[in-house]
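Take this structure, written in structure tokens, and hold onto it; I'll ask about it next.
With one protein chain held back, the other chains of the complex are shown just where they sit.
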Amino acid sequence: MTRRSAATVAILAAAIAFPLAAQPLGWEFYIGLASRVMIYALAATSLNLVLGYGGMLSFGHAAFVGAGAYTAGILLTEGIASVWIGWPIAVAAATVAAIVIGAISLRTRGVYFIMITLAFAQMMYYVAIGMKAYGGEEGLRLASRPQAGLGLDLKDDVTFYYLVLAILAAALYGLHRLARARFGRVIAAIRENETRMEAIGFPTYRYKLVCFVIGGAVAGLAGALLAANNSYVNPNLFYWTQSGTLMIMVILGGVGRLWGGVLGAAALLLAEELFSAYTIHWQLGVGAILLAVVLFAPKGLAGLAARHG
Amino acid sequence: MSGILLLEQSLNGLQFGLMLFLLAAGLTLVFGIMDMINLAHGSLYMIGAFLAAKFVELTGSFWLAVLLAMAGTAIVGMALEMSVLRRLYARDHLAQVLATFAIILIANELVRIVWGPQVPLGTPAALSGPVRLLPGLEYSSYRLVIIAVGLAVAVALYLAVTRTKTGMLVRAGASNREMAVAMGVDIRRLFTLVFGVGAALCAIAGAMLGPILAVQVGMGEDILILAFVVIVIGGIGSIRGALVGALLVGVVDTMGRAFLPGLLREFLSPPVASALGGALASILIYLLMAAILAWKPQGLFPARG
Partner (left out) sequence: MADAVLSIDGLAKRFGGVVAVDDVSLEVERGAIHALIGPNGAGKTTIIHQLSGALAPDAGRIVFEGRDVTRIPAHERVALGLARSFQITSIFGSFSVLDNAALAVQARSGSSLSFWRPLAAESALFAAARAVLERVGLGARADVSAGALAHGEQRQLEVGLALATGARLLLLDEPMAGMGPEESERMIALIGKLKGALSLLLVEHDMDAVFRLADRVSVLVNGRVIASGSPAEIRANDEVRRAYLGEELV
């Protein structure tokens, strides 16, 4: 077994063992925290596909997380409690949003692409505020967690944790396969030299759009999980600083690296938790760390890890 | 829809647009010359507003406070540029996003620690009353002064950029940085200066809008997005574009918010009209940006050849 797959197995084993160890230690709170970290890791990984692997600086990825979250939340409010119905529809909604936003935005380049993607997310923010029937500016409180059937009670934090873990693990494995498949090679090459890719016969717009949509779809799933985790959705999910935060996680964790989204989400959220325990001014500490990473660890945390074997 | 109301809202739009211009002018030059995405620009606006509020407390004079805030924010801006931002010019946009986003967090928290989440800033006493512009139109004298200040700064900026040697260097840098450097322009010093001036402009906007919009931590994040929309519409690197873009955005946003819900009430039920109108009014400027980009992909007056 290679060093890398050994590390992966070890991480997976630790993740599986964690709730079992946490309970006797009285660390139940951290199970909920871990679920939250994993959900953001999923969202950040989906952005990593678009931004890191695909090279598309989308500043509106929160639009898809929000679309998934709101769809899941609205369906739950309207009485559709099963995740087997609610979550696929949430993913579908995010996918449709990604197709529309991607198709339009990918006709632009550089800063214009950044601004158009940001604009779309902002528009959805204001639309969400306008939806008075579903909470408007206050957001929408959800009565309970959705139901999974199969004897699984998602209200139990441990059960929910394992569900999220399974989904995140599947997503990471999917990304791992995708990166090694034809598609992964193509988008990596497009990121490096799009002009040449056109000149050797690839319809680059099409591939970028597919990449963008896959990222949006997975983000939608993360959104649905977020809605279930918090039992709450609110328009801030769409606000540009949310897209910024996801971007920060990807950049922090390592752009274009498999574990980039996971490392970044974990680092940022755990730093927040750590600093919050000591001071209400935790943003200062987090900001300082981010600045330090940018200036001194240009390839992000995954890059540091790679350098040290 | 009365003519008086229309006129009043146009003036409001003009006022907001001119203040947006102050923010956008600095931002467009930073982006245009150094190709740097500076998310912390909104933080300078916030710092300017807070400084102004504090200096009013200290000196009792609103206008002195504004001048002091300009100086203070310019110093903060230049210090920031020389210590951190300078290292980002050579880096890619992602690194710039990460770093300047971090600066937003740090700035927000530092301001909160030093001054608290919110400070009061009132209109100067002499200007708290309305002025009669036309029979039936009484307009806030303070807002009129904002318009006057905005216009004065716009003219001063225009003269500085087109008539002075430094201004010419700035325009050269915005249109083609490599060429300007090749021709011997000390782009680093020029840039610190540009940054300082941009910061001072942010301070004016922050100080003057403070009495209207409330001086609080996080005020920079909302207005930053508008500023980016303005410079994309106007054309990156162009001050003229920033002015036109800012006026467009200011007027469209203000008029939209004022009249759209009412307009929709002609066709839809009041609650629907109000909700839809509000949402539509807020996204109007993004639709404007998309429309302008569809017509002119580089914005209205792109500086880059």
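So that you can tell them apart, the chains are marked A and B in the order they are listed, and the count of residues begins at 1 in each.
In this text, contacts are C-beta pairs under 8 Å (C-beta built on N, C-alpha and C of every residue); 3 or more make two chains touch, one makes a residue touch a chain.
Note that the coordinates shown come from a computational prediction; the quantities given were computed from them, not determined experimentally.
Chemist: Name every displayed chain that the left-out chain is in contact with.
Modeler: A
Chemist: Pick out which of A:I11, A:I104, A:M131 or A:L178 touches the chain that's been left out of the picture.
Modeler: If we include the chain that is not displayed, A:L178 is the one touching it.
Chemist: Would you indicate which residue among A:R4, A:R141, A:K155 or A:R196 is in contact with the undisplayed chain?
Modeler: A:R196
Chemist: What residues on chain A make contact with the chain left out of this view?
Modeler: Considering the whole complex, chain A reaches the absent chain at 174, 177-178, 180-186, 189, 192-193, 195-204, 207, 210.
Convention: only the chains that are shown with their structure count from here on.
Chemist: Can you give the whole-Å distance between the Cα centres of chain A and chain B?
Modeler: 32
Chemist: For chain A, which residues count as touching chain B in their complex?
Modeler: Touching chain B: residues 51, 57, 59, 104, 108, 111-112, 114-116, 118-120, 122-123, 126-127, 129-132, 136, 240-241, 244, 247-248, 251-252, 255, 281, 283-284, 286-288, 290-291, 293-295, 298 of chain A.
Chemist: Enumerate the contact residues on chain B facing chain A in the complex.
Modeler: Contacts found on chain B: 31, 37, 39, 84, 87-88, 91, 93-95, 97-99, 101-106, 108-110, 112-113, 221, 225, 228-229, 232, 236, 271, 275-276, 278-279, 282-283, 286-287, 289-290, 293, 297.
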